[in-house]
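Mind having a look at this structure? Questions to follow.
One protein chain omitted, others in place.
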Amino acid sequence: MKRTIAILTGGGDCPGLNAVIRAVVRSAVLQHDWRVIGIEDGFDGLVGTPRWRELDPAAVRGILPRGGTILGTSNRGNPLAYPVTKDGESRLVDVSDEVVENFHALGADALIAVGGDGTLKIARTLQDKGMPMVGIPKTIDNDLRCTDVTFGYNTAVGVVTEALDRLHTTAESHHRVMVVEVMGRDAGWIALESGLAGSADVILLPEIPFQLDAVFGSIQRRREHGSRFSIIVVSEGAFPAEGQKVVQLSAEANLGVERLGGIGQFVAGEISQQLGIETRVVVLGHVQRGGTPSPFDRILGSRFGIRAVDLIAAEKYGRMVALRGRQVVDVEISDAVDSLNLVDPDGELAGAAEALGICLGR
Amino acid sequence: MKRTIAILTGGGDCPGLNAVIRAVVRSAVLQHDWRVIGIEDGFDGLVGTPRWRELDPAAVRGILPRGGTILGTSNRGNPLAYPVTKDGESRLVDVSDEVVENFHALGADALIAVGGDGTLKIARTLQDKGMPMVGIPKTIDNDLRCTDVTFGYNTAVGVVTEALDRLHTTAESHHRVMVVEVMGRDAGWIALESGLAGSADVILLPEIPFQLDAVFGSIQRRREHGSRFSIIVVSEGAFPAEGQKVVQLSAEANLGVERLGGIGQFVAGEISQQLGIETRVVVLGHVQRGGTPSPFDRILGSRFGIRAVDLIAAEKYGRMVALRGRQVVDVEISDAVDSLNLVDPDGELAGAAEALGICLGR
Amino acid sequence: MKRTIAILTGGGDCPGLNAVIRAVVRSAVLQHDWRVIGIEDGFDGLVGTPRWRELDPAAVRGILPRGGTILGTSNRGNPLAYPVTKDGESRLVDVSDEVVENFHALGADALIAVGGDGTLKIARTLQDKGMPMVGIPKTIDNDLRCTDVTFGYNTAVGVVTEALDRLHTTAESHHRVMVVEVMGRDAGWIALESGLAGSADVILLPEIPFQLDAVFGSIQRRREHGSRFSIIVVSEGAFPAEGQKVVQLSAEANLGVERLGGIGQFVAGEISQQLGIETRVVVLGHVQRGGTPSPFDRILGSRFGIRAVDLIAAEKYGRMVALRGRQVVDVEISDAVDSLNLVDPDGELAGAAEALGICLGR
Partner (left out) sequence: MKRTIAILTGGGDCPGLNAVIRAVVRSAVLQHDWRVIGIEDGFDGLVGTPRWRELDPAAVRGILPRGGTILGTSNRGNPLAYPVTKDGESRLVDVSDEVVENFHALGADALIAVGGDGTLKIARTLQDKGMPMVGIPKTIDNDLRCTDVTFGYNTAVGVVTEALDRLHTTAESHHRVMVVEVMGRDAGWIALESGLAGSADVILLPEIPFQLDAVFGSIQRRREHGSRFSIIVVSEGAFPAEGQKVVQLSAEANLGVERLGGIGQFVAGEISQQLGIETRVVVLGHVQRGGTPSPFDRILGSRFGIRAVDLIAAEKYGRMVALRGRQVVDVEISDAVDSLNLVDPDGELAGAAEALGICLGR
């Protein structure tokens, strides 16, 4: 039977999305002779007048080394709570029935949804409403459960490590403390792994509320041993443990960290003021999620795409592809959402950092 | 005659400094059998108890591909206005006589000072006081006169261009405007060249006070042609022309741009509020000046170092090495300082940007 | 008890070796206050007059991002069959007793041997002779058993993928077939993974003796679909299945492939002569094993080094560290040697390549 399958990419962009799309198309067309259509801008493309395009091998030629997603994405497109403006008022409305309707009107047999926690939850709901769904996990922060790792994360660690390599020479030449704020709202994987690879002296994670005194002690020990610079990597979601003496906050009373320009700025301010050492902040921001995917991410994205097509061929719906050791497997979408994959403060990787003399702020 | 020559690196660090140091050492030792000593932390190393080290070929082995400077640098070390604390009070004192004295006490015959406008002015003064000086220009912003270009700038343009390549895929996937703030306090070379290389849609320079309406028009024309994203590169020293309707400033009354977190933040705020388009800011910061130098900068640094040694051999003091076309030449230090090399708003390069459809904010 | 431990690196160099050395030193010194000595040039450094140096944290500063090994290595140093020249004659002699003696004379309590199949076999023998050994696996080809992967391999795949990205544009502009010969004498991992990541059209592995007709068919199908170029990745250990019509071999009769300049040259020659299509060969060679390690390899090398120190602390000798899924574990050295980790011709990864339309020469 000749099938029609659809694919969309949701949430923040991530190196490897195009590898997924390409693999889905090539494997569906070359192995099964199916038709593939690409939904544009995530689930948004299935609300109102559907926005989609035909995807054949020619349409995905040359996209493997390209970052981003040729299908576009949307952070706002949650069909379960969709912003609708009526009579000048904006409300959040459940438009999932419209999505299901539009999907069926396209004549599609199954939908591959590539996305993070949010996208996968929507996929689970739509599956419950009778739409045959296959999920592909995507999280640049590596905070999704049920899969050892997802594509994009490896590239992000590479970008941050390269930045740390660069900053080392500047910090060293100027005898400065350099604070580098990286992605990771809930999970500190990027900070921890890039800090290990980039020879950080201090790494602060959301999983370990930090003590400023521990950070100060690490910087000062280095100075006593003749290293007048330090590199501090901070997850954007890191935060200080309670009950510490904090200079900046006392100065501006009830202002939160947010007001002060991010946690990196906060840490730099405390070091600068409490230790009197010249300190600079770099917020790496969006460069971490763009650009050409690493080979690892290209391969993992491709394998995930192929496996998703295999699941459709076997009519195993409601499943999400995942990596376990060296194997690509599949799990229930439900098992992957609702809780996160966090750094274990007592695990081997955190322990490795401390064995190397890196301060984790405790 | 066997001579002793000294070298120091002043001001902000810059890829290629180690290439200079290595070339000075190798050429002085291998060609002339001279002794070379390295002054640490810029002119600071000649104030108080001198801090210096012997530099022979073994001491500079393997440093060619490394960023920063093995000699350290100092932004504060202006011997003409040196911060001295006495009786709890801090004053700026002229310690140049102490520098001259310390220099002679080291038994050195000449000093090679590698640095920017500030360092070269000091060198000129010391030359006037009888210290045999040779200057090597260093400016990552490319704003020094008398030389076509200096080392470090090429590497910085490379770092920014790579970041723009990365941000393109994110901007495109999310239909966003992305504002990228880059180095360039007085001169917009980095913004202009990396914007050209990285396919920016708008480039804002210190040399051309910008009109927000021109920027808005450029973004909107792109949207009308189906490009829902735009990349805007802004020099840190860019600023709006007077007399414009500005949303943010009116909202927070007398707050300057500085207060709002940099010019990139300001431009992004105006686009977001006046056009209602999702906009993100990336401030590239210190990653632009660190890391391994590009081949161009390694070679130029090496050639400058060799030429400086040649000048000492010829006892041509008070001179600065420079690049003119394909030739390394030398000029009076005096001719290189006091005024800057700025982008010509009516020159070929600015014209090239506009010929390609790039908006320069006018 | 204050211990003295020794470390050496054997076999071909591999990005990540310095990460291992650094982690061993830092973890042994900072966690246990042990003394670490580095044996130079692999087991060679324990034959004759021992060659070694003290390794403290200062000695390993800054080496994490550097390729190669600061300790040097030797391909020849097999103490079980050591080349000794006496009376003008060269013989292979077992000098393992001398190695054991020299090791004890150094006052070392344990030796960490970082190396591949050869090095680990020697380690097993020395362990049997009463030398307390811990092995750390190293193979750029990824052909060692008992560990999911080792450091160096990820970097090599990155180098090859980058080269394939480069060659794509040349092949496409010139409508050429480009044959790229990569490392992999027994195992085709590098060819397979970099071919997947670099969008190869044909991948030839040692594990699948290839049919030229399959290769020709793939090239011609692409031309029929308008793609006038093809990229072919060939492991150095790939070879043709028997019984095929071969133009070159018939031309030069009994000459083997070796004589013709490598298997890449052979494949290119057959395509060029049998299909009449302009074909070029690139032999990537030693660039694949040099240069700064990828973040993955820096981290894995560091974790391996730390685990090796942990094994010594626990006096678990004769063991080799390994990666299993996300965990670093340890196994018997004996279990890791004597047979290789090869690509499974019927496994998921080979299947993924074919699902994408890549020809594996069958």
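Each chain gets a letter, A, B and C, in the order it is written, and its residues are counted from 1.
Going forward, a residue touches a chain if its C-beta (ideal position, glycine included) is under 8 Å from a C-beta of that chain, and two chains touch if they have at least 3 such contacts.
Predicted model only: the values in this text are computed from it and were never measured.
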Omitted chain - touching chains that are shown: B, C
Touching residue (missing chain; options B:20, B:306, B:320 or B:333): B:306
Which of B:89, B:242, B:315 or B:348 contacts the chain that the document leaves out: B:348
Omitted-chain contact residue, chosen from B:48, B:107, B:217 or B:357: B:357
Absent-chain contact - pick from C:174, C:245 or C:316: C:174
Contact partner of the left-out chain, one of C:159, C:182, C:233 or C:336: C:159
Touching residues (missing chain, whole complex) on subunit B: 23, 26-27, 30-31, 57, 64-65, 148, 154, 157-158, 161, 165, 193-194, 196-199, 292, 294-296, 298-299, 302-303, 306, 309, 324-328, 348-349, 351-352, 355-357
Absent-chain interface as seen on subunit C, which is shown: 9, 12-13, 15, 17, 41, 66-69, 72-75, 159, 162-163, 165-170, 172-175, 178, 261, 280-287, 289-291
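Methods note: only the chains that are shown with their structure count from here on.
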Chain located farthest away, centre of subunit C as origin (C-alpha): B
Subunit A and subunit C: spacing of chain centres that average the CA atoms, whole Å: 32
Where subunit A and subunit B are represented by their mean Cα positions, the distance between them in whole Å: 34
Sequence positions of subunit B contacting 2 or more other chains: none
